[in-house]
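Below is one structure, written out as structure tokens; comments come after it.
Here the complex is missing a single protein chain, while all its other protein chains stay put.
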Amino acid sequence: MAHTRDPKHNAALLMRVKRIAGQMEAIERSLTAGAECADLLHQVAGVRGAVNGLMDEIFEAHLREHVAGPGLSDEERARGADELATILRRYAK
Amino acid sequence: MAHTRDPKHNAALLMRVKRIAGQMEAIERSLTAGAECADLLHQVAGVRGAVNGLMDEIFEAHLREHVAGPGLSDEERARGADELATILRRYAK
Amino acid sequence: MAHTRDPKHNAALLMRVKRIAGQMEAIERSLTAGAECADLLHQVAGVRGAVNGLMDEIFEAHLREHVAGPGLSDEERARGADELATILRRYAK
Partner (left out) sequence: MAHTRDPKHNAALLMRVKRIAGQMEAIERSLTAGAECADLLHQVAGVRGAVNGLMDEIFEAHLREHVAGPGLSDEERARGADELATILRRYAK
């Protein structure tokens, strides 16, 4: 079943994802051009920061819509919280 | 105002915190004894894993009690979610 | 000046980067299709793991070639170590 993310928020997330895809292409070009390791590391660290930011944004959206949002049943909230707890535990840093 | 954490859960958290404090004391002893850097790194990495685990556990408890918990008002849930979002953003990794 | 990364290693890194680019495209498709937040989070977490792995691999290559490698001058090793220390400090998690 498709999800009812707000279209404006979905578009903003899509923009972020495209930007990260662009950063990956830049890394591909750097590698092909034989860039220095140190420069590559800065580029990859930039992607990592952007991916972490994307993850936190989706996490927060899920938290607000599927756990805190008004009008949900207790079961829906518990399921939303379970999903976030699973993410936390599986990808604990 | 003191917080109504379940006493059994509070005791479990306290145990975890004491265990981490014990790991820090072991690192202190290693440093005093002039331990190898590599051994110290493994010890510190162990503490880091334990601290991350503690953080995820408190985060999850807050999520279940102060955002998803039955019987809260919409405002209380929104405030609980705000607190978690602040943590996510401020300490984004 | 172009860098003398071993061509086979460079090709392996390029493959990893292309795989991550493919994962980003899959996330783009999921967003366009209105995927669930929880599914998106798993996809983004997968990218994060892959990006961390890429970063560690380049870090290790730099360490072995530009700091530990035989035949370098003391100055070259110190510069290689400085570059890694800068990365560690700037992107400390």
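First chain written, first letter: the chains are A, B and C, and each begins at residue 1.
As a working rule, a contact is a pair of C-beta atoms (placed from the backbone, for glycine too) under 8 Å apart; a residue touches a chain by one contact, two chains touch by 3 or more.
Quick caveat: nothing in here was measured; it's all calculated off a predicted structure.
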The chain left out touches which of the shown chains? B, C
Given the full complex, what residues of chain C touch the hidden partner chain? 52-53, 56, 59-60, 63-64, 67-68, 70, 74, 77-78, 80-81, 84-85, 88-89, 92-93
Touching residues on chain B - with respect to the absent chain: 2-5, 10, 13-14, 17-18, 20-21, 24-25, 27-28, 31-38, 40-42, 44-45, 47-49, 51-52, 54-55, 58-59, 61-62, 65-66, 83, 86-87, 90-91, 93
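Basically, only the chains that are shown with their structure count from here on.
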Please list the single chain whose C-alpha centre lies closest to the global protein C-alpha centre. A
Starting from the Cα centroid of chain A, hunt down the chain whose centroid lies farthest away. B
CA centre of chain B versus CA centre of chain C: separation in Å? 29
Here the gap between chain A and chain C, centre to centre from mean Cα coordinates and rounded to Å, is 18
Centre distance in Å when chain A and chain B are each reduced to the mean of their C-alpha atoms: 23
Counting only residues that touch at least two other chains, what does the list for chain C look like? 93
